[in-house]
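These notes concern the structure reproduced below.
In this view, the complex is presented without one of its protein chains, the others remaining in place.
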Amino acid sequence: MDTIKTYNKRKKEEEEEEEETAMEVGFLGLGIMGKAMATNLLRKGFKLTVWNRTLSKCDELVEIGATVGATPAAVVKKCKYTIAMLSDPSAALSVVFDTDGVLEQVVSGKGYIDMSTVDVDTSSKISEAITSRGGHFLEAPVSGSKKPAEDGQLVILAAGEKALYEEAIPFFDVLGKKSFFLGQVGNGAKMKLVVNMIMGSMMNAFSEGLVLADRSGLDSKTLLDVLDLGAIANPMFKLKGPTMIQNNYSPAFPLKHQQKDMRLALAQGDAIAVSMPVAAAANEAFKKARSMGLGDLDFSAVYETVKHLQHSS
Amino acid sequence: MDTIKTYNKRKKEEEEEEEETAMEVGFLGLGIMGKAMATNLLRKGFKLTVWNRTLSKCDELVEIGATVGATPAAVVKKCKYTIAMLSDPSAALSVVFDTDGVLEQVVSGKGYIDMSTVDVDTSSKISEAITSRGGHFLEAPVSGSKKPAEDGQLVILAAGEKALYEEAIPFFDVLGKKSFFLGQVGNGAKMKLVVNMIMGSMMNAFSEGLVLADRSGLDSKTLLDVLDLGAIANPMFKLKGPTMIQNNYSPAFPLKHQQKDMRLALAQGDAIAVSMPVAAAANEAFKKARSMGLGDLDFSAVYETVKHLQHSS
Amino acid sequence: MDTIKTYNKRKKEEEEEEEETAMEVGFLGLGIMGKAMATNLLRKGFKLTVWNRTLSKCDELVEIGATVGATPAAVVKKCKYTIAMLSDPSAALSVVFDTDGVLEQVVSGKGYIDMSTVDVDTSSKISEAITSRGGHFLEAPVSGSKKPAEDGQLVILAAGEKALYEEAIPFFDVLGKKSFFLGQVGNGAKMKLVVNMIMGSMMNAFSEGLVLADRSGLDSKTLLDVLDLGAIANPMFKLKGPTMIQNNYSPAFPLKHQQKDMRLALAQGDAIAVSMPVAAAANEAFKKARSMGLGDLDFSAVYETVKHLQHSS
Partner (left out) sequence: MDTIKTYNKRKKEEEEEEEETAMEVGFLGLGIMGKAMATNLLRKGFKLTVWNRTLSKCDELVEIGATVGATPAAVVKKCKYTIAMLSDPSAALSVVFDTDGVLEQVVSGKGYIDMSTVDVDTSSKISEAITSRGGHFLEAPVSGSKKPAEDGQLVILAAGEKALYEEAIPFFDVLGKKSFFLGQVGNGAKMKLVVNMIMGSMMNAFSEGLVLADRSGLDSKTLLDVLDLGAIANPMFKLKGPTMIQNNYSPAFPLKHQQKDMRLALAQGDAIAVSMPVAAAANEAFKKARSMGLGDLDFSAVYETVKHLQHSS
């Protein structure tokens, strides 16, 4: 009896080990977002092999159980699934196409999930390369920044291969509060642009309202309170309002990136003849802010273009 | 001792009763909003004398305890405090200045609280007339429409005489979830314009995003879900989004009124040299919607100007 | 005797003939425009009775043959036709309605031609007052500023009574290179707003082009030369371009007046649901210029809002 019990127990443990091995995951890119996300995966029991361009950034994750991969290629070789969270399109391309890059080890059955925010072209280029080698690809940009990443409360906008999306759900369940499968590659990038375009126009509307209130002799804080009680109350107004009226624009989402997203969203509309006059006006305000040297501040600094009074010449 | 105590106690109770009697309130205007508000006041125990241009509209309120006043003047004569909730500036002026109007019975000590949405000029004109006769005046436009009115969840933007504001708090506690005292007469109207201007620009930003998503091959309902999980989630997107993508614009807030508020907010900015390019672009979209015959539909029908494709000539 | 008698008689007849030929005309308002216009009328042989709020301004005209009227009423009493060229709507109203104003002497047969630039309401108010007393009214705002006024090269936008327009043609022939009869009172004002609205948007387009060229490393003067040779060559670009690139905005047409005309044209469009997004964007740029303290400079100073780079906070 004992033997059988022991045998059964051992068998069960082996199965669990197998399951755990199957759950070994690669993770490329340990910036602010990537580090928070990788940490969550580790804490929820996934075995992670991590890589970062500056390898020393892996140390903190090693302390909580991660293994280090020497190169993106090495990570992909070791893991069935690899997640990437890079800073921009050029980093996303470099990690895939450079020497010792992801592509060198992509073979049939490998899954590559790029959660970086990139444009449609970049995503398509990576997708074609991965799938032409028999790999599986998913783009999965996220809505949400540092705090939601730490809290596992991101919103995940996945697109590409449906089967890989379904296999990735255990990861997404850890990383986000909700994931969406949006269809073909590029749709994740497009959805993110739409959301950020609305956000950029709203930030301008909010800024104009704040200035109009203030110049009309109304108290800005009261306006924030009134807004927060009404039909257009939203977390962004609540979070950014108090810092804006203190001229505090420490960058959570840099203005130049917001403006780039407005430009890309307008270009997306241009390609398919969608006229968006409010977004276009908002985009020009963000450009004006860039011309005023505010590009590296938070995107809420567009408030300065509305407030601005001084004649410089 | 006991007798005296009892006597004193009884006297105090009588005084309290008198105080309650002194809480008899006039209520002018029983449209959608006014009826809901008056009903709430009655249910919370206030004694109401109501008046409406079409007197038959008073019947329902009489059934739950209201008394009818024959004219605005009659109501004001009877009550220390009178609340008005009229449909527009001309109705607000007419109720005060016409024959049998409020003004005929305003004397020292009377309080008049106009909760209609009117412009600064209208409010100032009424204020001057009331106070020049020794009365007390408060403008108190509200943020919120039918549902919040019924639920006693309005946001009240009061301005005028501070003392009257404090006396009116028991009413406001019943009618709204929050009231603000904003200073001099006109500030309530101005604050409401600022809020509605932001709302109008947001509705345009939202419409542009919905069309861009749809034309880009993204599912509109998914966009709504994504928005509802992020930093710009707000009740208006949640409420209007589903009806907009069904081309349902049954009017909660008519587009022509929204456009009028945009125009007035821009004029408020013009007077003090505040440049608001995003609000201006949004205003032109609302005008375009009016030119397309959509003025009487809900303000969310501005969505049609973005969607619109057909060449008519 | 006979000879002398005959001579005297003949002389008197000649004088009468001269008088008839040289029709006596009233002229109210001797600002920059009015003085130039009155001077031209005098030089062409019209007998002028002039009035100005500051009477000393009449002196120069008296030197070249004008008679002075003590009040607008005195001028109208003396002359069959009176022309007015006042600075703004309030001056135009004041000259008509104040004590000793035009209205006091308007009787059947008198013609009043108001060439001031006023809004439709002001023009209508004056028209009604004049015609209700049996007088005849023509609004006749002009296109063109100081130089065309001096050169008798104005463009005259007349509206009101057709018969009076025809009687006024001898004056208009002296004052302008072309006059138009546009129909009912108000049409002159409206036409002028349309022209000025187009002009304001063009000035913005021009400013944006100048800045884009300069920042792109192109020579601004070369751009002016290229423009002047092409399909969009126009006197305004030719005149204003060279001064703008020298930051010279000495006011020919003050920016605040241009912005007021943009606002009024947009309001004219609003009333009839004409959406004009480019004019609206231009209007916001002029408002921005006002907020930068440029309202009293030439309207070409809107160039500064495009050039403007500095962050003030």
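Going by the order they are written in, the chains are A, B and C; count residues from 1 in each one.
Just so it is clear, a contact is a pair of C-beta atoms (placed from the backbone, for glycine too) under 8 Å apart; a residue touches a chain by one contact, two chains touch by 3 or more.
Because the structure is a prediction, the values reported are computed rather than measured.
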Sole contact to the chain not displayed, among A:Glu104, A:Glu208, A:Glu284 or A:Glu304: A:Glu284
On subunit A, residues whose C-beta touches the chain left out of the figure: 263, 269-270, 273-277, 280-281, 283-285, 287-288, 290-291, 295
Residue numbers in subunit C that touch the chain omitted from display: 143-144, 155, 157, 177-178, 180, 182-183, 187, 190-191, 194-195, 197-199, 201-202, 204-206, 208-209, 211-213, 215-219, 222-223, 225-227, 229-236, 239, 265, 268-269, 272, 274-282, 284-285, 306
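Definition applied: only the chains that are shown with their structure count from here on.
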Innermost chain, where centres are averages of C-alpha coordinates: B
Taking each chain's C-alpha mean as its centre, the one farthest from subunit C: A
Whole-Å gap separating subunit A and subunit B, where each centre is the average of the chain's CA atoms: 41
Length of the line joining the C-alpha centres of subunit B and subunit C, rounded to whole Å: 45
Where subunit B touches two or more other chains at once, by residue number: 269, 274-277, 280-281, 284-285
